[in-house]
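For reference, the structure I am asking about is given below.
A single protein chain has been omitted; all remaining protein chains appear in their positions.
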Amino acid sequence: MSTLLEVKNLKKHFPIKGGFFRHVVGQLKAVDDVSFTIPKGHTFGLVGESGCGKSTLGRAILRLHEPTGGEIRLGGTDITSLNRKELVAHRKDMQIIFQDPYASLSPRRTVMQTLLEPLEIHRIGDAASRKKKVLELLDIVGMRANVLHRYPHEFSGGQRQRIGIARALTLDPKFIVADEAVSALDVSVQSQVLNLIARLQRELHISFLFISHDLAVVQHISHQIGVMYLGKLVEIASSTDLYRKPLHPYTKALLSAIPMPDPDTKSDRTILQGDVPSPLHPPSGCPFRTRCPDAMPVCEEAMPELKNLNENGASHEVACYLY
Amino acid sequence: MTQPLLSVKDLVIEFSTQRGIVRAIDGVTFDIMPGETLGLVGESGCGKSVTSLAILGLIPSPPGRIVSGSIKLEGRELVGLSESDYRHIRGKEISMIFQEPMTALNPVFTIATQMTDVLMRHQGMTRKQARNRAIEMLALVGIPSPQKRIDEYPHQMSGGMRQRVMIGMALSCNPKLLLADEPTTALDVTTQAQVLEQMVKLQDELGTSVVLVTHDLGVVAQSCSRAVVMYAGRIAEESAIQPLFQAPRHPYSEGLLKSIPRIREEKLDELPTIPGTVPDLLHLPAGCRFVDRCYKADAACHQQEPPLEWQNNQAVACYHPNPAAGSNA
Amino acid sequence: MNTLAEETSLPKESESLWGKAWYKFRRDRTGMIALGVVIFFMFIALGVWAGLWGSGWSNVGGDMWAGPSPEHWLGTNIIGQDIYSRAIYSTKTAFEVGMVVAILSTILGGILGALSGYFTNSWVDELILWLMGVLDSIPFYLFVAAIAYALQGYPYSMHIAMIATFWTTTARLVRGEVIKLKNFEFVEAARAIGLPQGKIIFRHIMPNTFHILLVQATIVFVGAIKSEVILSFLGLGVVDGVSWGLMIAESTQEVQAGHYSNFLTASTFLFVLVMAFNMFSDSLQDALDPKKVSA
Partner (left out) sequence: MEMLQYALRKFITGIPLIIGVTLISFLLMVYFGPDKTYELVGKNATEEQIQEIRHQLGYDKPFVARYLEYLKELATFDFGYSDSTGERVNSILKRTVPISLALITPGFVLGNLLGIALALVAAYYRGHWLDKLIMGGSVVGMSVSFLIVIIAFQILLSSNDGLGWFPVRGWNVYSFWDYLRYITVPTLATVFVALGYNTRFYRAVIVEEMGRDHVRTAKAFGTPPGELLFKHILKNAMIPIITRIMFSIPLVVISGSLLVESYFGIPGVGKVTFDAITTGDQPILKAVVGITAVLFVIVLILNDIFYKLVDPRVSLK
């Protein structure tokens, strides 16, 4: 199984301005030293609560936000070192699907215009072959050709999300970031779109970075899952391992906080106390220690390293002093 | 049999829009018993929020209008009540908490001002008494050092804290009924768990009835004793929680339950789905409004809307319902 | 590979947001009547421009201060010119001023506003914001006078002054909208497919500000006509030809002598056009409001 995406020590810091002359007084570490890999044709799920930096991470990998440091390799190419022109050429390989089906399509452009644009920019094919491609894509995402000359406002949320997916597929990417791609949809539509994404991944062998706050959705669709807290990855495991034996106290808390759609499993939940600390003033050491039921004095001192606890078989990495 | 606290009967609500008159609620009937938590579940546009706003007389009018039906609180008719009479019910007998904790509180007044105003108005307290009671309520909903935090402005608190303040404020006058409109939807999972737990605990202590409006079946399963499933402005199914989750009788409830992704050990390749999308209320199909998406639909379903029929405390509006839990049919 | 073709119930005709807005506008009776009045005035202006009528505005034909008569429908002014012809001719002047100022200041405001909104927190934004602040802080009449000095009697100094000051409001509105729009995901999507910045701004962002530009252009049009009147009265406005403002300026002496025709005629023309334009602008705004259109 070959690696498609390799992220090494990725950092994205935003400067904070303040003081008399509005100079830079600090850094908001939205993504801080994150490393993981995604094999070809796999889905890597990224889960975490709002403000944990998961969306910033997704955008930094695509260089929609310029990373502050670290390395991103996609199929052997170092994305971080590309200049503007090279980057444009490489955009073919990596695409993104967004959360808000109402904001992700240009309101005054038809479906046709939206889907043709990537092909025109990258000068792929001629008019006839482009049109053919667009029709093919519509078929793949489950829409009919009669939608070509329609405007986004004429569709429902689920339909818009399908168009958004079709746009991401126009350039035959190897890698797609799905940022909360089903969060804004109703349950019945959400399952349709999840199935579509799963099928694309299986049949077109596209690798996905699937970002969501909903652990159940992530667990359903991903091969591997990374759990993020305040800009740091605290656990990476296969989706079955994460369910069977979650290791990090935060992962455990997340799992037990999900309200199960089953009245008989009224779990005796471990409910976390307090709120996520502000990313402007993160705690020293392990960022989770302020809410952690197992916090020890050593947790204040330094962020624990991610270490692999599964010697044989799929790796299971966790960043916690308990292990 | 005990009298229901609130009973909604044949409620019809319409909104006039650019494109025509939309019937957002079309003949909704249900009761709320004292002390129970009723879940009002459904996808967007099913009319669950409109129903809860209607109970408090807060349907914006125009464009909204209660066309017919009745809402009775302990036998007293609320539909057609004058604004000034309604004011004595709002916040005192029936309270409401909203989805967005970030915007539901007034940004320019302190928590103290907002809470004491309600208490002074409804309980005739002095400002000092009201302040003490407000601090008590904040402590009750789990806000640390309430004496200090009561003088803060909403923007100084986190989303979870603000939602606790809302709950405290809503329960401060000992209302008989609490309407909670997606109270945890805007919160993170861990915060959601905290707030839900707090709400359930308080409700047990105070004996308040709760209507929990939500799209999240997990939340319903964990906190309600009974649920009403709504679809496109009508009730599809009404049932106690256990049978609803074990053996949903309406194909819509069934589909909804199956299509939620769950934490599982074994991965599914495909989630079961309900095909299609929620219909536009202006262009409903003839007959049953779920007919286009239903795997059981036949000619009868296209003819006429199925009525809500009761069988052993479980009601379903379907010509071909699934067998009830425990029955052998 | 797909099996799940979605049944989509779409209306027969595809409809753009413009189509929807026009549909909505057509049903607004006040707006349609106002538009009718505006078109009528425009027709008068075009007629003057084509030489069909109003050409006798400068002829000194009759007695001074003559009352209404078959030759002079609305009487004559102090030097015996036909008030009716002068008012008709002034319609052209008003449209000239209004159109020139509205179109140019809208283009300027649209482009500069879009640039400053897209490049927030950069020197481009700082510079444009500074320029807007400066232009808004110079008293309007003084600015007009200053331009008139600098251009030494150039007949269009009033137009230039108005364009130079009126674009700022449009630019501020567009800037705000662009700041909102550029955080929309469709802009990120455009970046993700590798679209260059220029195309993102002009193809994806700008078209979504056209409703603001259109409404703003009507507001500027009205503002320009009204300013022209006051500037002409103060002697800073129209130099060649005649305008409602010049007619009112003339009439200030006449009204003291009890001759109201010049004043009333110019005032009525001005009021009816401005009122119709204001109402048209309101209805346009309602029809174009994206919040209401998508509802």
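We call the chains A, B and C, going by the order they appear; numbering starts again at 1 in every chain.
We adopt the following convention: contacts are C-beta pairs under 8 Å (C-beta built on N, C-alpha and C of every residue); 3 or more make two chains touch, one makes a residue touch a chain.
Quantities reported herein were computed from a predicted structural model and do not represent experimental measurements.
**Student:** Hey, which of B:17, B:68 or B:106 is the one touching the hidden chain?
**Tutor:** Of these options, the touching residue for the absent chain is B:106.
**Student:** Could you tell me which of C:108, C:145 or C:214 touches the chain that is not displayed?
**Tutor:** In the full complex, the listed residue that touches the missing chain is C:145.
**Student:** Please identify which residue in B:76, B:127, B:155 or B:201 touches the non-displayed chain.
**Tutor:** Residue touching the absent chain, from the options given: B:155.
**Student:** Using the document's definition of touch, tell me which of B:11, B:41 or B:56 contacts the absent chain.
**Tutor:** Candidates B:11, B:41 or B:56; residue touching the omitted chain: B:56.
**Student:** Tell me which stretches of chain C touch the chain missing from the display.
**Tutor:** 130-131, 133-143, 145-147, 149-150, 226, 229-230, 233-236, 245, 248, 251-252, 255-256, 258, 263, 267, 270-271, 274-275, 278-279, 282
**Student:** Spell out the interface residues on chain B facing the chain that's missing from view.
**Tutor:** Missing-chain contacts on chain B: residues 56, 58, 62, 83-84, 86-92, 95-96, 98, 100, 103-109, 117-118, 121-122, 153, 155, 166, 169-170.
In this section, only the chains that are shown with their structure count from here on.
**Student:** Is the C-beta contact count larger for A-B or for A-C?
**Tutor:** A-B
**Student:** Compared with chain B, which chain's mean CA position is the farthest off?
**Tutor:** Farthest chain from chain B, going by C-alpha centroids: C.
**Student:** Taking the mean of the CA coordinates per chain, how far is chain A from chain C in Å?
**Tutor:** 48
**Student:** Give me the residues of chain A that touch two or more other chains.
**Tutor:** 159, 192, 195
**Student:** Would you mind listing the residues of chain B that make contact with two or more other chains?
**Tutor:** Correct list: 275, 277.
**Student:** For chain B, which residues count as touching chain A in their complex?
**Tutor:** 43-44, 158, 160-161, 188-194, 196-197, 215-223, 241-242, 245, 255-257, 259-275, 277-278, 293
**Student:** Taking the complex as given, what residues does chain A use to touch chain C?
**Tutor:** Per the stated touch rule, the residues are 59, 62, 64, 87-89, 91-92, 94-96, 98-100, 103-110, 117-118, 121-122, 139-144, 146-147, 149-151, 153-155, 159, 162, 164, 167, 170-171, 192, 195-196, 199, 203.
**Student:** For the complex, give me every residue of chain A touching chain B.
**Tutor:** Listed in rising order, the residues of chain A that touch chain B are 49-50, 156, 158-159, 186-192, 194-195, 198, 202, 213-217, 219-221, 239-240, 243-244, 253-264, 266, 269, 271-273, 275-276.
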